[in-house]
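Presenting chain A:
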Amino acid sequence: MQTELETAMLNVELGDALTYNVKPLLHEIRHALAKLLNDEGPTVIDLRSLPLAPGEEEKLLNTLGHGEVHASLNALGPTEVVETGYPGVWVVRHYNTDREVIGKFIEVCDIPDLLRSQQDDIREGLEQLQSELA
Partner candidate 1 sequence: MSKDETLGEALRRQGVTRRGFLKFCAATASMMALPPSMVPVIAAALESARRPSVIWLSFQECTGCTESLTRSHSPTVEGLIFDSISLDYHHTLQAASGSAAEAARETAMEENHGKYILVVDGSIPTDNPGYSTIAGISNRDMLEDAAKGAAAIVSVGTCAAFGGIPAAKPNPTGAVSVSDLVHDKPIINVPGCPPIPVVITGVLAHYLTFGTIPELDDLKRPKAYYGKSIHDRCYRRPFYDKGLFAETFDDEGARKGWCLYKLGCKGPTTYNACATVKWNEGTSFPIESGHPCLGCSEPGFWDGGSFYRAISTPTEDLSKAAVYAVGAGAVAGVALGAMNRAKKQKSVDAHEKVTIDDLDKEK
Partner candidate 2 sequence: MTETEFLLWVRGPALQIATIVFVLGIVVRILQMVMLGRKANLAEARGSALAGGLRTMVTRSVPDRGTFQRSTFTIVSGYIFHIGLFVTIFLYAPHILLIDEVFGVSWPALPTPVVDATAVVTIIALLAVLIHRIKDPVMRFLSGFSDYLVWLVTFLPLFTGYIAFHRIGLSPPMLIALHILSVELLMVVFPFTKLMHTFSLFIARYYNGAIAGYKGVQS
Partner candidate 3 sequence: MSGPSLQKGLAAFKEQIDAPVAAFFNSCMHCGMCADACLFYTETKDPTRTPIYKLEPLRKVWQQEYTFWGRSMKALGMSKPVTDEELGQWEELVYDSCTLCGRCSMVCPVGNDIAYMIRKMREGMAAAGHAPEGLIGATKRAVTIGSPMGVKLPALQAQIRHIEEDTGLEIPLDREGVDYMCLLSSMEIMNFPEYTAALAKIFHQAGVTWTISSEAFEATNSGIQIGVSEIAAELVQRIVDAAEKLKVKAVISPECGHAYMAIRWEGPNLVGKPFDFKVVHILEVLDELREQGRLKTTGKEMQRLTYHDPCQIARRGGVLEQPRRLLDMIADDFVEMPEAGVMNWCCGAGGGVSSNERADDLRLKVFNRKKAQLDAVQAEGLVSACANCRIHLEEGLEEYHMDLPVLSLTETIAEHLAEDKS
């Protein structure tokens, strides 16, 4: 009980003192969504280029919440693509084969490019299918 209370208090302190990055980031996402609707293109935010305080990333992602899509793909290690509670806002996390994070992005777009089948891969796949049918 005691420790839970302490943790809660610490969180409040952290919340009060250190969340100065969360709000501006949420605003940035808001602007990016507006841009997306106006056909001004997608936005990608590199979470590793920001001086985030401990707990801030968590707080940001908690605020964004979870949406309907949760995709994972395997290319040079796993990658998780999650749509947040705000449609058009995606969280993309790249891992290496040891499941160490090698990249963390927030993408504001219809669908992250990584999920699309790539033209060259489609072409190669087609070629392969053709050769198999031939």
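Quick note on selection: all candidates are chains of the complex that A comes from, given by their letters.
Structure notes:
The rule we apply is simple: a contact is a pair of C-beta atoms (placed from the backbone, for glycine too) under 8 Å apart; a residue touches a chain by one contact, two chains touch by 3 or more; residues count from 1.
Predicted model only: the values in this text are computed from it and were never measured.
The listed chains 1, 2 or 3 are all part of this complex, yet only 1 touches chain A.
The part of chain A that touches candidate 1 in the complex is made up of residues 13-14, 17-18, 20-21, 44-46, 48-54, 56, 73, 75-77, 79, 94, 96-98, 100-105, 113-114, 118-121.
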